[in-house]
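Missing here: one protein chain of the complex. Every other protein chain is in place.
On to chain A.
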Amino acid sequence: MRKFLMSTAAVAALFAAPMPMAHAEESVEVLHWWTSGGEAAALDVLKKNLEAQGVTWKDMPVAGGGGEAAMTALRARVTAGDPPTAVQALGFDITDWANQGVVGDLGEVADKEGWDKVVPAALQNFAKHDGKWIAAPVNVHSTNWVWISKKALDAAGGKAPETWDELVAVLDKMQANGITPLGHGGQAWQDATIFDAVVLSLGTDFYKSSMIDLDPAALGGDKMVEAFDRMTKLKGYVDKDFSGRDWNLASAMVIEGKAGMQMMGDWAKGEFLKANQKPGTDFVCIRFPGTQGAVTFNSDMFMMFKVGDDKKKAQLQMAADIEDPAFQSSFNVVKGSVPARTDVPDTAFDDCGKKGIKDLAEASSAGKLFGSMAHGYAAPAAVKNALYDVVTRHFNGELDSKAAAKALAEAVAAAKG
């Protein structure tokens, strides 16, 4: 694979160098992995906006695997010295690329349009590097959501749980009613998504010290043992065949009434809407019990690369279009996420979207908006995956809670080394 990649890179380098000269008109080349129906439709809005302004859109979609394949393609392009104009990217991947010194500078347009004031500070940590804007955030997904089937909830008392104990009580009742209480897919990132919320439910300070500051005392401490105990408790509510299941199949279980609830980021909402379910009447969206007021986020951004002067203007135009409030609204209504700037009106959004926008603004101003560990906004890829390993091994019963907390601290130390 690597041999293939390097040879491709070398060949690409031979051919790519004289290419840019051929294009006198303005164009942007965009590497992304938004190829599925709703995502592609959302991105098409941006494409049309740019084309109306005379900028040609050269599409470079690399589908699959949450962007891993796209990042591999990007490696080849950057190694060959011919990066695309803009690349969809997440969290610490952006920081990692910025450290390689290959990213562009959006300062000109960001200053003019006052991004500093409207984009939440927690997002700026990633979209800015050394004080320079390098990426344009498209949206904010928050990950500490629970999606509950209204019918199953009514049968289990009808009150949405607000604390851990109430959650356990509802799950118990759902189990007594004969359905799978928790619809879940046993893939490392899904286990980690629940783990994020569980850690956050034990306190925002605890989340910050363990997941973001990676404090060994917090990672291996008693509170982490409690977090793992809660994971064990939740494991008791999933069905036997959960291992390896995709997240949208877990959503389908809730939609069909086979499962009571799913703990997943707000992209799950799209599955409910596609099945013609209405927020409030068919399903209920709540924050993970005990985390109301705080938000763990992940945000899709377009990272801008250093390009020649002939392409610079189109690049800045694209960045400006992404941060356009009208685009932010229309894109995020389709995608299920919320706008990456806090001054976008929420009129076009459904109830869950409105709650998401309100929660985000609230958490941001209270300093309780944190990057999601499970989605690469709390720690770099190496550390994130080291955390995944331990969380998923514990969730699959290979480690008990005490051993898991110890392993967590060790794994993070090893990954940082």
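The criterion applied here is as follows: a residue touches a chain if its C-beta (ideal position, glycine included) is under 8 Å from a C-beta of that chain, and two chains touch if they have at least 3 such contacts; residues count from 1.
Following the convention adopted for this analysis, contacts and distances are computed from a predicted model.
Under which of the names "Glucose/mannose transport system permease protein", "Sarcosine oxidase subunit alpha family protein", "NADP oxidoreductase" or "Carbamoyl phosphate synthase small chain" is the non-displayed chain listed in UniProt?
"Glucose/mannose transport system permease protein"
Of A:G131, A:G178 or A:G244, which sits in contact with the chain we cannot see?
Residue touching the absent chain, from the options given: A:G244.
Any idea which of A:D222, A:D351 or A:E398 touches the chain not displayed?
A:E398
Out of A:W33, A:W57 or A:W97, which residue would touch the omitted chain in the full complex?
Answer from the full complex: A:W97 touches the omitted chain.
Name, in rising order, the residues on chain A that touch the hidden chain in the full complex.
Answer for chain A: residues 1-3, 6-7, 68, 71-72, 75, 78-79, 96-97, 99-100, 186-188, 240-241, 243-244, 380-382, 385, 389, 392-393, 395-398, 407, 411, 414, 417 touch the chain left out.
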